[in-house]
Structures are given as structure tokens and as C-alpha cells.
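Just one protein chain is left out here, and the rest sit where they should.
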Amino acid sequence: MQLGMVGLGRMGNYMVQRLMRDGHECVVYDAKPESVADLVGKGAVGTASLEEFVLKLSRPRAVWLMLPAAITDKVIAQIVPLLNDDDIIIDGGNSYYHDDIRRGAELISKGIHYIDVGTSGGVFGLERGYCLMIGGEKGIVQSLSPIFASLAPGQGEIAPSAGRDAPAQSTAEQGYLHCGPHGAGHFVKMVHNGIEYGLMAAYAEGLNILKHANIGAATHEVDAETAPLAHPEHYRYDFNLSDIAEVWRRGSVITSWLLDLTADALHADPVLTKYAGRVSDSGEGRWTIMAAIDESVPTPVLSAALHGRFSSRDNDEFANKVLSAMRAGFGGHVEKPKG
Amino acid sequence: MQLGMVGLGRMGNYMVQRLMRDGHECVVYDAKPESVADLVGKGAVGTASLEEFVLKLSRPRAVWLMLPAAITDKVIAQIVPLLNDDDIIIDGGNSYYHDDIRRGAELISKGIHYIDVGTSGGVFGLERGYCLMIGGEKGIVQSLSPIFASLAPGQGEIAPSAGRDAPAQSTAEQGYLHCGPHGAGHFVKMVHNGIEYGLMAAYAEGLNILKHANIGAATHEVDAETAPLAHPEHYRYDFNLSDIAEVWRRGSVITSWLLDLTADALHADPVLTKYAGRVSDSGEGRWTIMAAIDESVPTPVLSAALHGRFSSRDNDEFANKVLSAMRAGFGGHVEKPKG
Amino acid sequence: MQLGMVGLGRMGNYMVQRLMRDGHECVVYDAKPESVADLVGKGAVGTASLEEFVLKLSRPRAVWLMLPAAITDKVIAQIVPLLNDDDIIIDGGNSYYHDDIRRGAELISKGIHYIDVGTSGGVFGLERGYCLMIGGEKGIVQSLSPIFASLAPGQGEIAPSAGRDAPAQSTAEQGYLHCGPHGAGHFVKMVHNGIEYGLMAAYAEGLNILKHANIGAATHEVDAETAPLAHPEHYRYDFNLSDIAEVWRRGSVITSWLLDLTADALHADPVLTKYAGRVSDSGEGRWTIMAAIDESVPTPVLSAALHGRFSSRDNDEFANKVLSAMRAGFGGHVEKPKG
Partner (left out) sequence: MQLGMVGLGRMGNYMVQRLMRDGHECVVYDAKPESVADLVGKGAVGTASLEEFVLKLSRPRAVWLMLPAAITDKVIAQIVPLLNDDDIIIDGGNSYYHDDIRRGAELISKGIHYIDVGTSGGVFGLERGYCLMIGGEKGIVQSLSPIFASLAPGQGEIAPSAGRDAPAQSTAEQGYLHCGPHGAGHFVKMVHNGIEYGLMAAYAEGLNILKHANIGAATHEVDAETAPLAHPEHYRYDFNLSDIAEVWRRGSVITSWLLDLTADALHADPVLTKYAGRVSDSGEGRWTIMAAIDESVPTPVLSAALHGRFSSRDNDEFANKVLSAMRAGFGGHVEKPKG
């Protein structure tokens, strides 16, 4: 079927390519003409303005926005006056689901349908397919099935869970799912990312323990400011982290795609020299914790993962100074200089 | 090659079966004659005593112990007097690596070699193979390669990480790895389990957020003891957790074997009625945190996962009573009865 | 000076009493006539309606609201039409500081001044005084100084910090402080409560460790679902928690008012039988974490304290069921029944 795509960064570009491989017609627009040109070269219908973009789409139009969350509302405001009744806007970016709920209600009052799609898969999505979590009106979602089916990975080599296969229980086995009304797609994607933070931190902390397993071999300072290592003979291992990540990929309980990526990175550079360890967080992890708090659902693990990212950027500095000041106050403790 | 197996519970039994499939000769012993008989029926050489067991093995003997950690030392004490120089004891159970270090040193003084093997794969290992993390003397580990290679999953459909394949970098691509000296195998397995706790908690907390995403639909009490839900309209989703786990299995960043198992469980019973939520922990998770503390390595996420298990068994009860007593003290707050 | 008080629950009642002791004239109103009557008996000017209440106040009026946060906006909407230019509304309840910022801007456009006051001190405030954290226009705050000074504890026996005393650095030494513009008072009070959660949890967890210090004396199950206790001889203490809390009150680093309250409670009932351990949280603790997340400030300790309260109310139940389902899936583990 026909789809219009606005926003041709890496994600938008790859999605258009994946759709065209499956025979869909893609009309594309981006503020950068070279981004449009690139996809025209691959078979897309290019446009030079939002007006032209809308004109080249057949009604009811399906307009997929793949934009930074910060400008999505602005583009929606520009495009809505150009649309007609029953046209569809699909937000495939990383919007906060609160905004989906608001937009869904606003747009339906103007006769426009709104669909929110949480998209996971990252830079591998072009080949691997995108896991799609979808929110909005059921009938509209169904009308877009051909698009979702092409973007999603399909069943592939991943067998359905026991009992799901005959007959198929839902489109989940194909890698896309209508999760609920407006915002449901981004809500599920938000939680997906919250989980992702926790998974990543679990591997990272475990590998860090392995990394420091030779601490007993080092000379250990004996002073009142250094906790004693009672049994240095227990910490004399020089582990090959790359090999360990690789062996865990086969048959262990902790196999995962994130582990695959970690093994790749550790083989390329076992000490990860090129990273400083300042870890960004980009919205969903925070919103996940805020949702958990609103729901009174305990998330100590996911929270610890988020706060660890804040600390990785030294945002704990003043708090740590307060601790040192207290220790100086009650015990006369003087900070040890950086080793 | 020939291997002797002592301890024929599910793990020992499956390992013997997997070895025999690959043509290895297995001499087996268990205190329960019926466990021996079962494997004799499948082709193993059965024995009725440790003495007979040792006699039926060719020197240098390779004796694999697959026992509860609590009795491993006792069985080692029984079998060592029956062994000869250069015989090998392999502990494939869940020993604490401290014990491996001690045993390795003790046994080498008696001319016996000791190998520790951390084994992951659970009840699926018979078909899927076991991920093996191995500690001990390098030459001895190499001499046992045929055994390890048969127990391990092999490369299978899991491609080696980029750059590892030609030539092979280590046996890690086959699913087994010599990690270092005595204790190294169980150390790596310990950390593996520590990571496992963190991964599991990340999924569980995320799914719990989805589970409670309809809290805004419920009537919400308005009293001073209940924090207000400012925006109930943001929490009116009835998510199908089974479908969501299934869709995440395809193309998302959080695909993993643990997610596969979770999707299976949620499809079989979306509300998990048969579980009470009292979660055991069986040693490695605790030891992981203790090692991290010895090493001064921060593990806030793995720790939170462990403490969550303790709380799942209501071990936080007295602490919570103290909180309620304080609140009554300074604010006159009265506990709300269970909802 | 004269102050009008709306909302005569325990907090409002005590504040009026404390103000009258210092010679202030208090005009009072509450929807419940008996609450008004009680204070009239103690010397206050009672009123039977908001209209009468406003009429009995001299201009510029100072109206202190001591209401549940949920109804504060409603009462403000009722009273504002009755007020005149330069009248002052003071919200001494537990409002979210976001609401203060909004209200402050709305009211100033109507010529009304708005002051937010975070109040700590609980049921002891009548005798001990209230710690007041104040937000709003500086001049207005200063005009209310006599009220704040009477409500606050004053310097009392607590010496100013080194260097603060001559001359006084601020009103902080008297127990009240203008913290900043609209919302600043409730922001500081919010963080105060966030800290309070962390402090409380620290004591509660520590006492819980002491409570279980005799675990080595008990018979300990030996099964694969119970982590072994390697050294039961280290856990054979029967501690008297009441005595320990009492001794810590004198000369230790952890003396505090919360410890005083805990010692009281433990002496009255060392096992705290009357509490179930279901711990409420009432807004500020949540908002604190949300503010920290907005600021990217790591708060792992305060967060853990909040999530512990959620778990105390069994909101971790479904997450724990997921963990048990996973363990059954990969390891065939069966939950142990409640001990």
C-alpha cells in the first residue's frame, strides 16, 4: 500500500527502504533535500514541501512521522491543515505517551486519526525488522496492517511460544502488536526501554566484577580509610571478558541480543578504550520510573539502573562532597587522593 | 572418552545421556540404585558402590561429581582414598569458588587434579547443551576437551561474534571455556547467576508496570494516607501481557532466552495463578554481591534484585513495622488495612 | 498580629493554639462547627461561613489554609472572590510545588499574594514548634514574620552552627526560612520528606538485621531452594532492640529525633505487634524522586526507600510471580511454601 514518510533520518530512511523492498509505495519528505534525494534514488516518490507531500498521497492518507520528539507537535500543527477527514497520522518516534493521549483526542475532533507506534530495533532494523508496539483505534490499526507486517521482522526463525502457533493467537508472532488505545504503543515501548536499562546494567555490573577479580594480586593499602580485603587469595583471576561473553552466548540462561552486542564490543576492544563511560539516557527510562511511581509499583532494579546513568555523568558529585564533609565532621576523616 | 559420574539427579542424568549420545563411555554411581538403573537402561555402566565405581574406571580416572553443594566435600573425602596419582575430580555442581580454591590446593598435594565447572542451561541442557565455565590446571582441562565439547551446545546457529570466526579464537565459540585456575569456573558461573537475577528482575518489574497500567480506571481513595494519582487518564490501559512478551521476542532490543521463557509462562497463564511470588535464592546471587563488595565494585542493580527476593519472602516485615511505628510517632499516622 | 485560619484539623488547631499563646488574634473557620467551637473555647474568633470569616479579618487580610491538598484549590476558588487587593493567601498544607507556581501566578494577576509554607513537626508541633519552609514574595513573607516566628520553635537549646550566631545569619536559627519564590517552601519541604523516607528506612533496615541476628540458632533447612548459611555460629545473638535504640541515643553518630521516636516505640512494644508493616506514602516522597529524575540527580537511596514502601504493601506481588515462573521455566524450581 501507499505510505507517506516525514523525517528521513537513519530510522526513517531505513524504514522506507524496508517498505519498498516489500513493494509498498513510499512518498517521502524531509527538510533536507539531500535526504529526500537519497531515497528517490532508491525508488521513493520525493517531495519538496509538506504541501506537495500531501498532494501526492491518495486519500485516506497515511502519514508516518519519524521525527525527534521535540518537534513532532510542530510538524503535526503544520500538516493537519493540509489533511482531510479520515486521514491518518502515525507517530513512530519516541513520544511521551501523555502526548499521544492529548494528540489523539485533539485530532479525532478534527476528523483525523492518530496512531502511536513504539519502534525497537535500532540500527539493525533494516535487516532484522522492527518490533512495533502500536496504540490507537483498532480499525485504523488494522487498515495499516500491510505496512506493519512489512516493517516487522515476521516470525522468522523464532518459533511462537508453546500453544500460540495453531492457530496464531495474534500478530505478536509476526513482530507487531496493537497494544491498546492512544498512547498504548508508546507506553509499552517506554516500559521496553525501562527494562532495557535494567538488562544493560545487569550485564555491565557483572562484567565489572569479573574485571576487578584480580584485586587480590595487587598490593593493598593498609590504612584506616581503606576497607581491608580479608582474603586476597580469593581475587587473583585475570579473566578474558571477551571469551566469557562469547561462551555465555551458547546454552547459558543469560543469552540475549544485548549479550551478543556486548561480546562483539569486547572482542573488538576488551578494555573499551574508546568510551569514557558517560552514559546518556533519553527519556523513556525516566518516564518508566515515573509511571511506576504513579502506579505505586516497586521498581528498585530499574530505578537503580537509571540512577547509575546519572552517576556515570558525575551528577552525584555534590552529594559525595556532602558525605566527605560529614565524615570530616564526625571522624576527622580526610579524603584519600585519587589513586 | 570414558567419564565417571557420581550424582544422578536430573542434571547428572541428562549430562550422562548427552555424553553417551556422542559416543562417550559413562560409568555411573548414585546412592539411589534406581537412578543408576535408569541410566544402565540407556547404556551406561552401572555400579553399586564408590569402590566398584572407581574400579571400573581406567587410569587416569575422570570423576565428575554432580552433587548438592552441601555434600560435595563429604563425597570427595570418601572417594579420594580410592583414587590414584593423576586421577581427576571434576565438580560440576554449584560450589562456592572459595571451596574450589581450598580443594584444589588440598588435592594437588595428594596427587589428584581438581577441576571446577560452572554449568548453565538448566532443564533444557539435554537438548540445548550446557554452557560450561571451567577452572583448574590448563593441561588437565585440555585433556578433558572431548567431554566438554560434547556437553556444550557447540556453535550451532549462533554465529561467532565479528572477527572471532576465522580462525576460532577459543573454545568459547563452542560453548565451553577454560576461565582460569581453581575456582575460576565457579566464579564466572557465580557472576553469571548474579547477572541472571538482575535480568529477571528487570523483566519482572517492567511487566508489573504494564500489569498496573489500568490503575486510573479504578476508583481511587482520597485520604491522607494515599498518595493522589494526579492524572488517572494516563493509566487506563488493559494490556495483554502474553501478547506483549511475544511481540518483544521479535526484533526488539530486549530479546533473550529469559524473555522466551516468560512469554511461554504468560501464554500458559496470563495471571500466573499457580505462583505465590515467594522467590528463593540459592547461593550464587548472594556470593556475587559479596564478591562485588570485597572488590569495591558498585552493583546497585544486582543488589536490588537480590534484596527484592528477600522481600518477596516477607523478610522485610519487621523493618516495615518499624516504619509504621515511626510514622505513628511523629505524625499520628494509622496504618491502612490491607485493601 | 491577626491571622485567619481555614481548616481546623489537628494541624490547624494546634497552630492556632500556638499562635494565641504568643498573643496573636486568630479568626477561624472550618466546615465542621464543632472544630470552630473548640478553638473559640480556647480564645479564637469563630466564624460560621467563609463570608463571615473574611469580614472579620482586617485588610490586608492574611488567610492561612491548612487543608488536605486535594481540596485546597476548591477552597481558594471559593475565597478569592471575597478578598481584596493585597490580601494574602498562605497554603500551609502539603501542596505539590507545581501547584504553588501555578497559583502564585494566577493570584497575583488578581491582586492577591500567595505564600506557600512547608510545615514539619507533626503532632509534636504544638509544644516543639513547627519548622517552616516558606516560598513567595520577599516583602510579603517579611510582613508575616510575627506569625512565622511564633509558629517556629525559635532557637531554643539548639545552638546556631559555628559562625552563624553573631550576628544572626538569617531566620533559619529561629526555625523558619524564606527559601525563594512561589513553590520554594513546598519544594524544600518535599525534599525534607524525601530525606525523611531515607532516614527512616536506614534505621528500619538496620534494626531488622539485629532482629534476625539469631538465625544461626535455628535449625536451617538444607535443600536446593535455600541458600546455605555457611557460619551459623556467627548468628546466635538475641538482641534487645529497645535497649540498643536507647543506647544509640547518647553519644553515637546516629542520634536523631527519629531514633528517639523509635526507641519510644520499641520500649512500649519490642515486637511492634500492633503494626502490620503496610507503609503508606503520601506524595512528597514520590515528588522528590520525580524532581531528582527531572534534574538527572542520582537518588538511589531515597528511591530504594520509596520502592520499599510500595513493596511493603505487596505491590511487588506480580513481579515476584514472574520471577517464580521464570525459575520454573529454566530450572524446574518449585516455590517453597510459606515457612
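Miscellaneous remarks
Each chain gets a letter, A, B and C, in the order it is written, and its residues are counted from 1.
As a working rule, a contact is a pair of C-beta atoms (placed from the backbone, for glycine too) under 8 Å apart; a residue touches a chain by one contact, two chains touch by 3 or more.
This one's a predicted model, so the numbers in the text were calculated from it and none came from an experiment.
Within the set A:Ala105, A:Ala168, A:Ala217 or A:Val322, the residue that contacts the chain not displayed is A:Val322. For subunit A, the residues in touch with the chain missing from this view are 10, 68-70, 96, 122-124, 200-201, 203-205, 207-208, 211-212, 222, 224-228, 230, 257-258, 261-262, 264-266, 272, 275-283, 285-286, 300, 304, 308-309, 311-312, 314-333, 335-338. Contacts to the hidden chain, counted on subunit C, fall at residues 97-98, 101, 120-122, 125, 128-133, 152-158, 160-164, 169-177, 179-181, 183-184, 187-188, 191-199, 201-203, 205-206, 208-213, 215, 227, 229-231, 233-240, 242-260, 263-264, 267-268, 288, 291-292, 294-305, 307-308. Residues of subunit B that touch the chain left out of the display are 253, 281, 286, 289-290, 293-294, 296-300, 303-304, 306-308, 310-311, 313, 315-316, 319, 330.
Here, only the chains that are shown with their structure count from here on.
Between subunit A and subunit C, two chains of identical sequence, the interface residue sets overlap for the most part, with shared numbers making up over half of the total. Most remote from subunit C, judged by the distance between CA-atom centroids, is B.
Averaging the CA coordinates per chain and comparing them to the mean over all protein CA atoms picks out A as nearest.
Mean C-alpha position of subunit A lies 28 Å from that of subunit B.
Centroids built from CA atoms put subunit C at 44 Å from subunit B.
For subunit C, residues that reach two or more other chains under the stated contact definition are 281, 286, 300, 304, 308, 311, 313, 315-316, 319, 330.
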